[in-house]
Structure formats: structure tokens, C-alpha cells
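The structure under discussion appears below in the form of C-alpha cells.
Complex shown without one protein chain; remaining protein chains in place.
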Amino acid sequence: MSSLSIRLPGLNLKNPVMPASGCFGFGREFSQLYDLSLLGAIMVKATTPEPRFGNPTPRVAETPGGMLNAIGLQNPGLEKVYHEELPWLEQFDVPIIANIAGSTEDDYVKVAEQLSKAPNVHALELNISCPNVKTGGIAFGTDPEMARTLTKKVKEVSDVPVYVKLSPNVSDIVKIAKAVEDGGADGLTMINTLLGMRIDLMTGQPILANKTGGLSGPSVKPVAIRMIYEVSQYVSIPIIGMGGIQSAEDVIEFFLAGASAAAVGTQNFVDPFVCPKIIDELPELVTRLGADHISELTGRSWKKHERLAYYRP
Amino acid sequence: MSSLSIRLPGLNLKNPVMPASGCFGFGREFSQLYDLSLLGAIMVKATTPEPRFGNPTPRVAETPGGMLNAIGLQNPGLEKVYHEELPWLEQFDVPIIANIAGSTEDDYVKVAEQLSKAPNVHALELNISCPNVKTGGIAFGTDPEMARTLTKKVKEVSDVPVYVKLSPNVSDIVKIAKAVEDGGADGLTMINTLLGMRIDLMTGQPILANKTGGLSGPSVKPVAIRMIYEVSQYVSIPIIGMGGIQSAEDVIEFFLAGASAAAVGTQNFVDPFVCPKIIDELPELVTRLGADHISELTGRSWKKHERLAYYRP
Amino acid sequence: MITQEVCTVVSNRQIADSIYAMVLSGNITDAMDQPGQFVHVKVADGLDPLLRRPISIASINKEDRSFMIVYRKQGKGTSLLAEKQSGMTVDVLGPLGNGFPAAEVKPGQTAILIGGGVGVPPMYELAKQLARNGVKVISVIGFQSEGAVFFEQELARFGAVYVTTADGTYGRKGFVTDILGDLGTTADFVFACGPTPMLRAIENGQYGAKTYLSLEERMGCGIGACFACVCHTKEDPKGFSYKKVCSDGPVFQAGEVVI
Partner (left out) sequence: MITQEVCTVVSNRQIADSIYAMVLSGNITDAMDQPGQFVHVKVADGLDPLLRRPISIASINKEDRSFMIVYRKQGKGTSLLAEKQSGMTVDVLGPLGNGFPAAEVKPGQTAILIGGGVGVPPMYELAKQLARNGVKVISVIGFQSEGAVFFEQELARFGAVYVTTADGTYGRKGFVTDILGDLGTTADFVFACGPTPMLRAIENGQYGAKTYLSLEERMGCGIGACFACVCHTKEDPKGFSYKKVCSDGPVFQAGEVVI
């Protein structure tokens, strides 16, 4: 058994590294670059019942150590995802985590019900944290009661385990996490993007046509680590961590904080080969840290445990 | 009249640039480097009724494009600040904004009452957003009702205008801002630090002894800009903006978002001469943007206005 | 085939006001063919700046495995690029996107190549390839003012070149469209790259039987995965059908997408 294989609800992963939703489309583009079967899983782009165009451009802007995006959940819609994108992905030996979005509870339920029936969809990721749409999205993710109810409704119709993706734009992340756990979530994925903005001096106007956007990339990593550190101590469902991961070392930091797997978003744009690179580098790093298996590292920063073996970079 | 002079409640500033609280002590160290009278104002370190040692070290850690701190409100206490630090600062021709902190409402009231009587204190800054102390601090800053009441109580005893410093660690920053405006705040200062963490792979433990800390520096700038953009459209009191400012261009970005003055924190550590440098560079930049006075730029990103003159970097 | 390669800077010199030409060498040139394709460049290791920068391929030299990019020093990324000296390296992802369909033009046909500012560079490789195929090439290039003019001589090797400057300090005062109106030629093909208002005017002007336009948009991935750079299609201008500038474009036939 490899030191990287991980079992999570619904997911039997060869390794705990996967591209984050929205940063990898439905895999077609990256499949030109490397064999997608190398990946632990793929979190595909958010899917809504109807096709969406999303927000006007510009949709991205660079920030110090990060980027803003306001794609606005552009996607080809449930039917096309179910009948074209997911079947196309079946050629790879990789479980799919389908990211579900919508404006209403019914939207979520509808998409969840159908996508959970796709043979290669092994888990759903409930996106209650998209900051770039007018209705739905983040509204569900900042109100614990709404989050709980939505989770419950989706759980009722889903054939596969449900992970809920949390928004960092909240006063009390633990409260939301506990609410969705209570609603029946099988796992959490965190964090989605922080709300941010950049203004162009030239025009005096926000760079993004949508004005605000979601902040991602290395600059948000300390916020993600802190939230996972807090939440993992208060819930008993596993967490897939993300937010600023660039390297195998970063993945380990997320595990130490309390994550059981890790997703890479923005860095796919900076280095399109980052996921296979990290997967390559992880085993040696795990060994250097004195662990036999990466899962031993989950939550080490707060669990009572022997000190890690000395780390030599 | 200079293109930089600014009038805000209680503050008659030669320019809108000032060091942020906690990043400049009580000015003694920086006075060895340049004449403090050059500054628009000085936001001095948080003061509590009793002296405090603060948190154990390590208290700072670097992050991608930023830093974490968990100083824990170390300060020499009200008496010493009132009788030693503030009188020492009287030698400079610069208004002081006194940062007030505490564990209870009474703490805040006590410090506010006394410090507002110091001749060179022209405004108070109510720190309801410190993430690095167990009691008080951020608790007041995440609950609108507590924030409103505290503001009101402090207003009742203060001889000078009161600015309230907002925490970015909230779901709805506008709600808090409106609550403190309602409580009688004369202005807002924002943002304080985002809660974050870094874990050392070597030890498996958080780098900061306090475990979590406040994230500051360029990486948080997009969050600050977004919050000021939102809040400035919903309140009618002025905002002193801060969070990641490194340059005159950054100061302008804060003005365009809706700020009426700007404070520089972390960058003082990177470049101790940053404040006078920015003050030097601002007039030309204001002119290049087609404005006669920097205050014309406040809120340009959302106010109806003619387009700015073309900007040539 | 898209590849990522740490290429070596052969040369990097200023050729006009704020305009630099950089020659890079690497095996990545083996995959370069179409004029109008671009590379996505990481100008510095580490965080600052984080994202890659899209820059058009200005010319390809298959024999010595080198290619040229021409860029305007503007923000942080291009400023750092301007500081690179020969022997240093640049991380390049490419070639990306679909370029101008040079092969569609038959020998003997006429093509008008229109470039505005940093839209001129891809016209260089395009002119080379067209001229090599016996196409009659006419170049019309526009700049802000005299100091910004570049590639006039280079393009002149392949056919007539008309230059405009907005302030009249060089060539004809005005815009490229002022020349086009007067040319009188009906071209078989029009190829254009430049600021959006210029592209719109060219689309409306119908200066040739077939017109191809190269678009610009802020990009994330550069390969079609992030949906940063989409535009509406002309047939469904408010709907959800779309094209990605990075992978479907950057070159589109006039009328294909909303610009």
C-alpha cells in the first residue's frame, strides 16, 4: 500500500491530491498535458440546472500573492455535464467530485439528484460559498440554518456522499461547519474564496466587471489553515483542504492543520503540472517527516501525539 | 492650500497618511529615523487600563505576501501612556489617534475617558477587532449590538471624536459599520487583521505561540478595498483605510474605494521610511489623476462622476 | 502540443518607446506554427507576480529553435521581463490558442495585415508566412506617436507598409482605418490585431472578403480551463453560447464572436 492512498466517504483515492473546482474545467484541457488518471480525484466545475454564461469580462485580476475571479458559475448546464462531460471523463481511472450550485434549494436538489447517478461521480461538493453570483451561492454559506437545511435536502436525494464547501467570509466558521455536519454532510471542503476587489487607477473603476471577486492563491493560505485548524477540532467528518496550495509542503501544512486530503486551485494556472508534481514529491516528504502514511499527519498540530521526527529540508 | 490637507472629525491633517496602530509603537523608535511632524497623524499602539505583557513569543510569522502577528496588546498601561508616552509625543506637530482596547466595556470607557483628555490626542480609535486576545477585542467587533453599545458608552465619556476600528472577520461588514455609526461613531478605521495561522513542518505545530494570529500586509489589500468599497456606500461617516498599503498608488486605491485617509501598518517594517516617501509622492500622483485635491478621489469607484483623466504611469 | 519549458533569453532589446523585443530559445519552437498563437509567460519565480502573462509570438525561427516576442513595458510583469538579460531564463507555456489561418490564403491573393500598437508583433510572422506562399501582403500599422513605431522595416520586406500615428508625428495622422478607407484595394483576406475599438471598426468596415481578428482578454489559465476569457458568440449575443479567447481564439473570424 502506498503511503498516499486515502479512504474518505465515497472516495477511494490513490492519493489525496486533486484539482479544485473551477480551476480545471471538466478536465479536457489538462488531459492534453498529462494523464488525468494520476490524480487522486477531480473536482469539476460547478454545475447548475441550466447553462450559464456567467459574468461579463474582465473576470480575473491579479493581486499581491493571489488573484480575484468573478467567473459567475459559467457552465454548460446539468444536461450537458451529465450526458457529455462526465461520460468523457470515464476514460480515466479517477473518481469525480461533482460541484453543485444553484440559485434556489430546488436547483441544488435537482443537480445533486441527477449528477449523483453518474457512474464516475463518487461524491458531490455542495458549493454554498460562491461569492460571484447574485442569488444563492454564498447566501447559503453564511447562514447556518440555511446551510443545514440545504445539506439535508441534498443528502435525501443523493446516491453518493455529500461534501459541503464552506465560505471563509463568515464570522464563525465552526458554527457553519457544525450546522452542515448536523444536516448530514459526509465531509467538508474548505475554503472557497475570500471576497475582494481591485481598483484600476487608470479608470478609477474596479478591474472586474462584476466589481467584487473571489480571492484565491497563496495569499489566502493562512486563513485556510486557521479555519481548517479550528473546524477539524469541532467536527468529526473529514475535510478536503484548499486555499493557496503551491507545493507538497503546503499539502502537508493542510494535513497538519486537520485536512484529510487537499485540492489545488489557482496554482494550476501558474504551473499546469503542479498536481502530478506534488503527487510525485509527497511520498519522500511524508517519510522525511517520520510518518509511514500521510493520514498520520492529519490534525497533528492539535492532536496529542509524539513530536514529529526532525524535518530536514 | 496643499492638495493633501484633509479635515476629518477632530482631525485637521496636513496629509492623509499615518502609521497604523501597533506598527509604530508610540513613535520613539521611528523618531530616530525621521521627523514625525511630517506625518498626517499617528495611530499609537493599543492602550489598556493595566499594563500588559501580551502573548508568548514567537509572535510573528511570515506568510505569502503578508505576515501574522499575535502580539496580544502588549502595552505599558493607561497611566504610563497618559503620563509618559503622550507627553513625549507633544514635541511633534502631529495629531495623535489613541487606540483603545480592553477586556470589558468598563476597560474601554476608562481608557477612552482619560486618553481623550490628553492635549495631543485628537481622536480615539476603538479597537474592537483585535484577534489576538482571549477576552474583549474581536468579540465586540463581530456582534453588531455589542459594537453599537460600546461605541455609545465610549462616545459619552470621550472629549474627542471616536473612530471605530472594524474587524474583517465577519460575514457582513456593512451591518457592523451601520451599528457603530448608529452608536454615534464619528468615523471608521478599517481593516484590522484577518485571522490566520501558519504551521511549521519541522515541529508540526503552529509557528505562533498563540497559535492563531492576525494577517496583515499586501495579501489582505483586496479584502480591505472590497470592504471599504461596500461600507463607504452605506455609511455617512468617513473611513480611514488600511490593509496592505505599500505605496502612493495603494493609498489612491483606498481613496477610490471610499477612504478619506489612509494608514500604513506592516510596510513600516519592510521600509521604515515608507510614510514620508508616500507623502512625498502623493501630490504628483493626485495631479496625474486629474484631481486638484486628493479628497476628490474619495469614493470615485462608485460615485457618479466624470471619468478620471488618463493615467500615465 | 502545448509544452512548458524554461527557455533561455538569447537577446532582449528596446526597439521603440517602452517596446522590447526578446528572443528566446527552446524546443518549444518545434510545436510553433501558426502566426497569431501566443505564449503564456511566467516572468519571475515565486509570488511576485503570480500569474503568467499572455504575449503573442512575433516570429518563429525553426532552424535555431528560437522565437521572438515583442512587448510593451507596462505593469509589473512586463517591467520584470524588460530587465532580463541574455542567458537568463523565462518559463514559457505554449504555443497556445488558434492563430491566423495563413494556409487558407492562396498564392496570388491579397492580404491586408493590420496591427495597432502591441497588436503589430504577430503580423510579422504572419507576413513572413504569407509572403513565403506567394501572397501579396499589404501592412497597415498604427501607433500613438513617432517614438512608438516599430517593425516598419521588418514588414516592408514582405510588401507595402502604411504607418499611422494618432498624433501625426510620423506617417499619416489618424488611425489605421483612415488608410484602409483610402486603399481602394479589395483584399481577399484581412487580418488584424490591436485594441478593441480598432477591431470593431475593422469588422464594420468590411475591408476584405474574409476578415480575421485577434482578441485580447485578461486570462487565468491560458489553456481553456478557467473560463476567465470568454466572449459571446454573434449568433447568440445574450445567451450562454461562448468562445474562449485563449483556446478557441485569440483569432476569430469577423462575425463569429461579439467584440
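Letters A, B and C name the chains as they come in the text, with residue numbers starting at 1 for each one.
Here is the rule we use: a residue touches a chain if its C-beta (ideal position, glycine included) is under 8 Å from a C-beta of that chain, and two chains touch if they have at least 3 such contacts.
What you are looking at is a predicted structure, and each value in this text was computed from that prediction instead of being measured.
J.: Of B:2, B:57, B:91 or B:287, which residue touches the hidden chain?
T.: Touching the chain that is not displayed is residue B:57.
J.: From the listed residues A:27, A:64, A:102 or A:244, report the one that touches the chain absent from this view.
T.: Selected residue, touching the omitted chain: A:64.
J.: Spell out the interface residues on chain B facing the chain that's missing from view.
T.: On the chain B side, contact with the omitted chain comes from 22-25, 28-30, 32-33, 45, 50-54, 57-62, 64-67, 69, 71, 74, 76-77, 207, 217-218, 266, 268-273.
J.: Could I get the residues of chain C that touch the absent chain, sorted low to high?
T.: Residues touching the hidden chain, for chain C, are 46-48.
In this section, only the chains that are shown with their structure count from here on.
J.: Where the centre of all protein Cα atoms falls, which chain's Cα centre is nearest to that point?
T.: The most central chain, going by mean C-alpha position, is A.
J.: With centres defined as the mean C-alpha position, give me the chain A-chain C separation in Å.
T.: 36
J.: Determine the centre-to-centre distance between chain B and chain C, using the mean Cα coordinates as centres, and give it in whole Å.
T.: Measuring from centre to centre gives 46 Å for this pair.
J.: Could you list which residues of chain A touch at least two other chains?
T.: 64-66, 217-218
J.: Identify all positions of chain C at which a residue touches two or more other chains, and write them in rising order.
T.: 47-48
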